[in-house]
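The complex appears here without one of its protein chains, the remainder shown in place.
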């Protein structure tokens, strides 16, 4: 089995979706000739033609807005937003229409739109290129929110997202684009909404997603050296949330630390805390803690190492729960 | 002391701000001749002239975007967005610029913008007119988020918000516009960031804000009849959050229920839970629970009574914490 | 901005006299078409009055009257083919009538019983009523792009007001339509006002001339002249079907009523202006013309009035007697399949309601 990067895996998923379903359309800024600034759509236009894969004018609200119309015409739009920070001009179309159209039509129209957004930091990018907007989408009822952390998951979750009849915000952690995994790019039927235990543990659980997954695994590794056994749960989907897996792990270890890149206040970590507290309170040995980006705008690239949760901060929080 | 409605109080605060500081500008859709669809800007244009109070074209991103420029020119913009559901087209300007400009200029430029948004439901309004967007703003680092529930608070908090050198999202719960309070419209120096205990209690705390405040007071009233003494905490500001007051009350009663209108998932209620758990864990007798709008788009007016937290749901949650 | 404007295309003058005989002759309208158009305009007016009354009586939450805009709506909608897709804003009862939309369901939107107002917009080729201004213009463009990819000959028509032209989405929609040659008709009912904001505060340009910046034609037409509107729209559909060329039509009309039943227009709308436009009534103008041409007679007019009354009564009964909707629906409408967290919430509500019912019953 060959190594694939997440970028290749996503490209493979899109190619497969285009081949399997001739209603799938891919479009966005620079996705055609260029193949996307991250090459996720590399060669797809050449292979499937300009009718299926096309560049749009530079207008994000437009990109998402035409997706609604294309869906009404029976297509399955898979638009790309170039970077997290440029997803905001499209928020009105996402919140007011993509998320609500099924509801507004009394359930008579589906919106099978997958909005792909490269997201989050850790790659030394310029301003507005390292945002973690997942909480905005997770709070918007009517959207599913998927965020893979490994190539094979990315492949399978993108395929399930495209097959899903409902709108999916598909967040791609840029810091994982070049991560490798060995495995086949063959659909494994993985549905949306299942978390994954990446490492079993006894003394505590690290709950995380996206770009923070490898760091949590490292933290678990480091903790193990000190005799602390940490479970690592990769949520993979924020909506629907895999409550079962989350609660099972929280009940098992009794100590939970949530780790994410976005600012702490009203981040999705708070939702994880609230769910754990609601359903596993009597099993908790310590407060559920959060290790997150700070409540400041994302800093300049040279400062991001201080901003993003690092091993020290993660292990420090684990320590606080262990010694509570 | 005469009774004033929240609408009158807000109008009074704007009038006073215009009179006290000739850099204050008020603008938005229909705020001039019409005085706003809720009459919050009633007569202000006649009094202060078209230069200070003016109608804009129908474009929310424009309204917020020019605010940034006006602030750079030394003005204190107090723009109005007509309804919650129409604040979304402006989210990019809010997130990418209003919230970040001070940061981007390495602290050398302030953005003293107060963005007023009538919000939330309970008034039988049409689609897109009953949204509770507070979590989007609270999660955006660089913004303060204020949401008064009574006329006198509204008056004072609006004045402090306008005096604040940083951007404030000022949410006005529409269901409270016609609520009355007796008191003077005289500034009392109330700063941003202070919660208020509206009712003292022993057995549990209801944490809430905006349109749910009166309902929580009713719930406390009803509980009292059954011998259950509930404290009611009106947060008034979500950012900065009055952690001190929140934690004090949680520690005192050991049981907390958060009540808000917005959908549950990743709503600001989750943040309240997470803060309470972090700082008052050992005092908690029961899980911190949330009673909120459901995770669906805001329903048609005729169904909103089922959607919004009601006495039964609030008291049910209280009961769950009491019998935990 | 009065209908005397130079660039205004017109076939009938305000008295109903034909000012452009050639254009009139060239129209592919039979007498029965003319009668159908008149009938639709008259029905629209009656339904509109009924809805306003229903709101005053507390049966509707709010209603935005179309009074005065009947010709713009009916003239344009009548020019469409079955394969065409309508993207309405919130004031398009006249269009809904032409397109055979279930007006009871539609009016439930304004009652606050449901959102959107249209069941199965895809089959009906009539999108959900849309309140967020100009957002639906992009939906129209997307649909038009999509139908062209399928080799369809349909075009999309999106209705919006003068105020809508200020929104970014209007611009992005026009620009996408130009670039992708999307067969869309951007139909602007310039009724002079966006709530309290007059056109002059909305834009310093002319609306129909904005089209040039996107590389497609823009035309201005007397929006109270149903025949001129029909012609302009038909020409636009022809262009759209031929090679996907979009058109921006600016129909000069006037909002004779308040913005909505919640509006107090006495604060801003000059009485004289309303008075001036009263003499330009589109229904009156068309009736005069049809009478002069002998296309309709008194009996026909009476019959239409009867039918209109019946339709209005049907709507009233339909909405007033409708059983309340089941609150379960709001969970089922959200996603195709209920995810666990929504199942939990749905079950909670249902249990509570059943508890209440049992409580009440027992």
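Each chain carries a letter (A, B and C) given by its place in the written order, and its residues are counted from 1.
Please note the rule applied: a contact is a pair of C-beta atoms (placed from the backbone, for glycine too) under 8 Å apart; a residue touches a chain by one contact, two chains touch by 3 or more.
These figures come from a predicted structure and were not determined experimentally.
J.: In the full assembly, spell out which visible chains the left-out chain is touching.
T.: A, B, C
J.: Among C:10, C:108 or C:201, which residue is in touch with the absent chain?
T.: Only one of C:10, C:108 or C:201 touches the chain omitted from view, namely C:201.
J.: Tell me which residue among B:37, B:68, B:123 or B:158 touches the hidden chain in the full complex.
T.: With B:37, B:68, B:123 or B:158 as choices, the missing chain is touched by B:68.
J.: Tell me, which residues in subunit A touch the chain that this view leaves out?
T.: Residues of subunit A in touch with the missing chain: 29-30, 32-35, 37, 55-59, 61-62, 85-86, 88-89, 124-129, 264-265, 294-297, 299-303, 306-307, 312-313.
J.: Tell me, which residues in subunit B touch the chain that this view leaves out?
T.: Listed in rising order, the touching residues are 25, 51, 56-57, 59, 61-62, 64-75, 77, 89, 92-93, 96-97, 100-110, 141-142, 144, 165-166, 193, 239-241, 243-244.
J.: Using the touch rule from the top, list residues of subunit C that touch the missing partner.
T.: Touching the missing chain: residues 165-172, 175, 178-179, 181, 201-206, 209-216.
In this section, only the chains that are shown with their structure count from here on.
J.: Where the centres are mean C-alpha positions, what is the separation of subunit B from subunit C, in Å?
T.: So the centroids are 36 Å from each other.
J.: For subunit A versus subunit B, what separation do you get between their C-alpha means, in angstrom?
T.: Here subunit A and subunit B have centroids separated by 30 Å.
J.: What positions in subunit C touch 2 or more of the other chains?
T.: Within subunit C, the residues that touch at least two other chains are 114-116, 132, 168-169, 330, 333-334, 341.
J.: At least two other chains touched by the same residue of subunit A: list those residues.
T.: Where subunit A meets two or more other chains at a single residue, that happens at 61, 89, 92, 96, 100, 103-104, 141-142, 239, 241.
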